[in-house]
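All protein chains of the complex are present and in place, except for one that has been dropped.
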Amino acid sequence: MAKMPIETAVRRSDAIAKASGTQKYLSDMTFEGMLYSRMVRSSIPRGIIKNIEVPSLPEGYYFISHKDIPPEGKNELWMIAKDWKCFAENEVRYVGETIGLLVGPDRNVLANLLDDLIITYEEHEPAISIEEGLACKGGAFVNDTNIFCELEIKTGDEMDEVFNRADRVFEETYRTGFQEHVHLETNSVACVQEDDAFVIYASAQCPFYIRKSIAGLLNIPYDKIIVRQTTTGGAFGGKEHFPDVLAGPLLVAVNTIGKPIQMVFDRSEDMEFSVKRHPSRTIIKTALDDKGAILGMDIDVVYNVGGYLSCSFVVLQRGVFHATGCYGIPSTRIHGRGVATNTFPSDAFRGFGAPQTLFAIERHMDHLANFLGRDPLELRNEYLLKKGSLTNTNGHVYEEVKLPEMIKQITDASDYWRKAKEYGRGTGKGIGIALYNHGGAFTGNGEQMIIKGHARLHKHSDGTVDILVGSTEMGQGFQTALRKIAAQVLDLDLHMINYDNPDTSKVPDSGPTAASRSTMIVGKLVERAALLMKKRYDSEEDFHVEVEYEHPEGFPWDQNTFQGDAYLGYGWGAAVVEVEVDALTSEVETKGIWVSHDVGHPIDELLIRGQVNGGVIQSLGYASMEKMENKKGYFKQNSMSDYIIPTSMDFPKMESFLVDNPYEFGPFGAKGMGELVFNGADAAFCEAVSRAIDRRICEIPIPPETIVELEIHGN
Amino acid sequence: METKIDFTLNGQQVSVTTDPLRRLLDVIREDFGLTGTKEGCGEGECGACSVLKDGKIITTCMVPIGAVGGSDIVTIDGLKETEQGKTIIEAFADGGAVQCGFCIPGMVMAAEDLLRSNPHPSEDEIRKGISGNICRCTGYDLIVESIALASERGDGLW
Partner (left out) sequence: MVSTYIPKTLEEALIIRKETGARPLSGGTDLMVQYRRGIGVTPKFPWPIMIVSNLKELIGINETPDGSLCIGSATTSSEIAASPLVPWHVREASSRMGAISLRNLATIGGNIGNASPKGDLPATLILLDASVVLASVEGERTVLLDDFIYGAKKTLLQDDEIITKIIIPKPARPFTYRWYRKIGTRRANAITKLSLSAAITIDEKGVITDFRASSGAAGPKIARNKALEATLIGKNVEDIPSLLPSFLADYDKIISPHAMPEYRRTSTKRMLEYFLTEVSKRPSGEIIE
């Protein structure tokens, strides 16, 4: 193969099968004797189950509940915490909590049975909003305080002392709402028995997570559960832990019934009864000296966790570590809390806690600049993190920060300075900018202490090579990226490299496909394995090599005090958005989008453009239209016509730049980027709207209704 | 109450005897095993279930099979065998339009419907033409460019 630079775009290996409809997703698969299932869920946000009246079941139909968990098993799903039950027994904490499964051969009959199944409850008063959770409305149900998790980090001087010294203080509260993933393929899992093992087929990000999470239900060893990822129609974090909630009950049901069972959510179930992005409230209080310089920031972050903890403490940590954004602030105190409420548990979603606090700090910088009578970009430039700067966990920025170059790219391309001046404020036209970053891979030394990923390469006698890792393709192009890395190192044609959807009985655990760690960490493992294989490739026929993760030196971290280098490196981003607000209807038209990203060295320019485009549009949807309200425990938007996400007409074509900044510990200099690209366009959009209507915007989403209210009533 | 319904499916004369209120989508996927047509929402919003009915694009999750008698239905499984279908699919692959892929068969149908009525659409016309098809992964730019690429490569096909 004539060697092309790694960044040269190739055709994705999965494109033709997907575009021609021949690629099978879970709902396209059937198994011999397969039964269908429907979830029986709590219809109230908080209370005690008094009675379940199951209608008389025809022959071949079953109702499965916690009573079907064998005595040696435990009714719990082991995510990060073990608090989330497989089936509610007594207490229910949110609308949609799994109570049982109805299983049988005909979906029409199941739908009728579901209609006829009656559950009676003793209802308790729920707490829904962050404020209600903090106030322990209806009585605390977690830790006497409803605080599920909490952390505080500090740098520089003591906050009291900093605020005593301050000449002026600027304080604001920022809020973000629920966001639904709307992966086009809904949650889908099937379970079948094969020899003496249970096989879980799942549309999922993390096959090994599922295995760990559900094995305890039957108290069986991990190797008696095989998880096979099926081609996954989008995930965005929504299929990181949540597939466990389908796989657990299915495992219990198959163990009881002995036949293959499938469960595919329909869209309304997926909307109403699946995890969401954490709603947030962030209060930022900034101390300023008499010249307007920032002395310190005191930041209070609260995330709405919902009924169970799941991975929320990790999400909250990431939120806290990103709360000062791309800025070096002399003294900081950041306090984070995750509050229990009676809403569907919040969970992973692209950005994993970072977008909420980054939104807050970016809005804060804009409003602070306005407060000081300064240009928002000039103010930002003064505090930009640089190589070697101290982070808010008293760690250091490891890489060169190319934000100045990136800012120049997008301000030039968008003609930012001219437009900013010309449009001014309140003219109906506006342009805004935001900066953002994203710490790559697991927090601190998690890659070393928690995951310790493995990757294996197998060479067959015909010269082809299999990549054996637990990481998954869910649309982001990872299979193509990994194959390119291996092909490039081994000097082979791309078609000589195979990489199938993982099967936990065949591949080593390389850790979850999450935290933007796949290219950076697993890609590196594959690069290392390929280098080892290359030495033996010509001389040996059929062999494999396996490598284990090695943590780079010089990144100290203490997970108990949250001190040190929270991440091994950051991806960086900058976005400019230009809008026009309709004078009659206050509808916002986005006129232009310019973004620049530092993703290390790109592995494939086309894959990256796809990720950038998709992530930025998701972020703009989050800011502008994706409104999901929870009223008394029920999501009000339960269909794709109520909860709207962007169409091809909502945003114009964007201009996207990259800077080359090879990352020492990534394959071919690459680092993570899947989440980074979500982290900032929302704030840039809000700033553009804010300038167009001359009002402060501290909350997203910002639909035209809110704009009219702001226009009429002011801030 | 089962009824016999005759129609043309991907060029073949077919017949099903079934409840006339079953969704065309379920009949295509389950009775004929044509799983290229996807269900993304079941409520007419996403376009993943799109097919051509008598040459016009429709969403099959809203159509009872009883309304289909005598019609000519073309699904992705039929379109992919045609020159037009192949041209669009190849352009999608080369243009980076495919990510998770779940929306893509429906997008290909929308592209075909658009190119039939407008073989050389502008960017705005493409955006309009696929506005009934939701994609959560791509942000649409590469899909739009890929349709332009198909239009260019398939000059004269439509």
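Labels A and B are assigned to the chains in the order they are written; within every chain, residues are numbered from 1.
As a working rule, contacts are C-beta pairs under 8 Å (C-beta built on N, C-alpha and C of every residue); 3 or more make two chains touch, one makes a residue touch a chain.
These figures come from a predicted structure and were not determined experimentally.
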item: Touched by the hidden chain, restricted to displayed chains; value: A, B
item: Among A:302, A:625 or A:702, residue touching the chain not depicted; value: A:625
item: Full-complex contact with the absent chain, from A:21, A:73 or A:646; value: A:646
item: Contact set of subunit B toward the excluded chain (per top definition); value: 1, 3, 19-23, 26, 30, 39, 42-45, 47, 50, 53, 56-59, 61-64, 66-67, 69-70, 110, 113, 128-129, 131-134
item: On subunit A, residues whose C-beta touches the chain left out of the figure; value: 27, 36, 38, 107-108, 110-111, 264, 266, 269, 583-587, 589, 625, 641, 644, 646-650, 704-705, 708-709, 711-712
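Please note the rule applied: only the chains that are shown with their structure count from here on.
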item: Geometric centre distance via CA averages, subunit B-subunit A, whole Å; value: 31
item: Contacting residues of subunit B [partner subunit A, same complex]; value: 29, 34-43, 45-46, 48, 75-77, 80, 85, 88-90, 92-94, 96-105, 108, 123, 126-128, 130-144
item: Subunit B contact footprint on subunit A (complex, rising order); value: 9, 11-12, 14-25, 27-28, 181-186, 231-236, 266-268, 474-477, 606-607, 609-610, 612-618, 639-641, 645-649, 651, 653-654
